[in-house]
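All protein chains of the complex are present and in place, except for one that has been dropped.
Labels run A and B following the written order; every chain starts at residue 1.
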Amino acid sequence: MDIIVCIKRVPQTAEAEVSIDSTGKSIQKDRLTFDMNESDTYALEEAVLLKEKFEGNITVLSLGYPDTDDTLRIALAKGADNAIRIKAENFENPDAFQTAQILKSVIKTINFDIILTGCIATDDAYSQIGVTLAELLEIPHAALVIKVDANEQRTHVHRELEEGLIEHLDIKLPALLTILTGINEPRYASLIAIRRAAKKEIQQLGKENIELEDLVINSVIEELYVPPVTKQVEILTGSPSETATKLAGIVKEKGLI
Amino acid sequence: MNFALSNDQKMLRDEVRKFAENELAPIAPEIDISGEFPKESIKKLAEMGLLGIVVPEKYGGSEFDFVSLAIAIEEISRACASTGVITAVNNSLTTYPILKFGNEEQKEKYLPDLCSGKKIGAIGITEPNAGSDVAAMETTAVLDEDHYILNGAKRFITNGTEAGIFVVFAYTNKELKHKGITAFIVERDTPGFSLGKHEDLMGIRATGNCELVFEDCKIPKENLLGELGQGFFICMNTLDVSRIDIGAQAVGISQAALDEAVKYSKERVTFGKPICKFGMIQNMLAEMATQIHAARMLVYYAAWCKDAGIKRFSKEAAMAKYYAANISVDVTRKAVQIFGGYGYTKDYPVERFYRDAKILELYEGTSEIQKLVIANELVR
Partner (left out) sequence: MTELFVLIEHRKGEIRDISFELLTCAKKIAEKENLNVTALLLGSKTDQIIDKIKNYAHKIYLFDDPVFENFNSEIYQKNLSDIIKKESPLLTLIGHTAFGMDLCPALATELNIPFSTDCLNLTFEDKKLKVTRQMFDGKLNTHEILRENPSYIITIRAGSFPAVEGNFNAEIVKLSPKETTEPEYRKFVEYIEAAIGDVDITKSDVVIGIGRGIREQENLEMIEELAASIGGVVGCSRPIVDADWLPKDRQVGSSGKIVKPKLYIAIGISGAFQHVMGMKNSDTIIAINKDPNAPIFNEADYGIVDDLMKVVPILKEKILEMK
């Protein structure tokens, strides 16, 4: 079973200070750490689990800047066989739709049974790429997948809907699945695997190496801004013991204890 | 000259850092208090191949170089100093001497288990009456047909309570002085081998530190490591390597202290300003950062000497260990200082770093002994 996993290198912003850069359209990146997008790590692990079951080949693919090689190399160490970086520096700030079109042009030249992507990138949060890509490739898809049970021709999948409800589907391969966190337990790369992966070539594809149709842009970012405060929070200040005392007081005042 | 890490070293650092932050750091405060040996963490270290970092793949190791070993110990120690030294002892004080001085049968028998975490390694040099003065040891090994009979006790043994494989030093011929010391591989379940007092330590509290007691402990002759009378040489040669990793441990602990200090100094406000705006605080932060950087360079350089095949690097290793240990105590002290009174409480991790750092000036040769090594090389 040949699998393609699309991966994005993203800044880790959940616990970091995020500030807007001088263009007003992007963020200051120099103080942030970058890593594989969270749901992509689950997509990669799912690919490795499928490969362990069916054998075959895993290709990881990313449209990214040169430092994306680090992320792809870790993907190789975690079980991917080939890695391809499409040079983002050859494209001018591609939006999600353009990204999907570029990925499609490259994927067209690769054999695959399943394409896995993360269900959302934590930086731009579109949740578009996977499903768009499936449509461009004219293959079936399922978004928000939390269980994959495949055979060579078809796969049963569980999609997670709202309130914990699960939708069970039966899909014909080749297909594209967007993977939700929690589907498996992503592994750390072992040192041996790191050593082997470090020596592997990462294929670099520039614009000139890809047969592109006319790229269509769907949207451009006009500005980034700090969200307006919608609800005025009262921040309790002081040492932990002071804040905890104030808080306990509020809880009591509300008649909850 | 090239200061850049190679691809595999960089990947190792990133992955070990992530692993250590996610899996080790969260339990570090807890095992510091309980003193409980982190068995589950060790299993995870084994899965990643962190227990036999420089051991060739054919013996179950990861086959990395000594710079990589230092980087791994640094990153692990940054998250948890106890786990850092547990890993260092397994790597450079147990697997390394077996790899370097063991015969083929011994390597095949012991290294895979040490690399897979099936058995943990420990080393027994120190005794109640022999610390800095290794040759003052009193443990003896007497040949009796096809066995050696070991008698004596070893003190302060890291991993002691959990280990399955021990490298132990004993006199086979007291008259030959240090040339009469021999190294042995002792398995935990050998008759006559028992554990003594469990130490209640100031820092690195979860390292299973205890006494080893040998009472007519009968070990097979084939467990002699290296050659008869080669023990002292093996011990010193091993310490040259392991001191690099203690230096790495010091760098890791110091880095953790600096990270916390920087963060806190931006948050804590006095006299209407975050304290990081005060010159005296900045002075400390700048000193800490520079000290850590210098220590890291000394450590990497000593490891590089080993990788480059340079025969004698005792001085470089001693310098790395001495300096890194020294600044680690200073850096962690400054971190506590920057935290003010809060730094002295268990609400923040810096008091733990301060306690953890102190051991660095003591084990694997005190700072005085490191200076002795350095000076001896100078005036030789």
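Throughout what follows, contacts are C-beta pairs under 8 Å (C-beta built on N, C-alpha and C of every residue); 3 or more make two chains touch, one makes a residue touch a chain.
Keep in mind that this is a model prediction, so the values were computed, not measured.
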{"item": "Among B:Ile27, B:Val54 or B:Ile86, residue touching the chain not depicted", "value": "B:Ile27"}
{"item": "Residue among A:Glu17, A:Glu55, A:Glu152 or A:Glu208 touching the omitted chain", "value": "A:Glu17"}
{"item": "Residue numbers in chain A that touch the chain omitted from display", "value": "11, 13-15, 17-18, 20, 27, 97, 100, 119, 122-128, 130-132, 134-136, 140-144, 156, 158-172, 175, 181-182, 216-227, 229-231, 233-236, 240-241, 243-245, 247-252, 254, 256-257"}
{"item": "Residue numbers in chain B that touch the chain omitted from display", "value": "25-27, 30, 347"}
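Here is the rule we use: only the chains that are shown with their structure count from here on.
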{"item": "Interchain centroid distance [CA atoms averaged], chain A/chain B, Å", "value": "39"}
{"item": "Residues on chain A engaged by chain B in the complex (per definition of touch)", "value": "35, 70, 73-74, 77, 188-192, 194-195, 197-199, 240"}
{"item": "In the complex with chain A, residue positions of chain B that touch it", "value": "6-8, 10-12, 14-15, 18-19, 44, 47-50, 53, 57, 62-64, 347"}
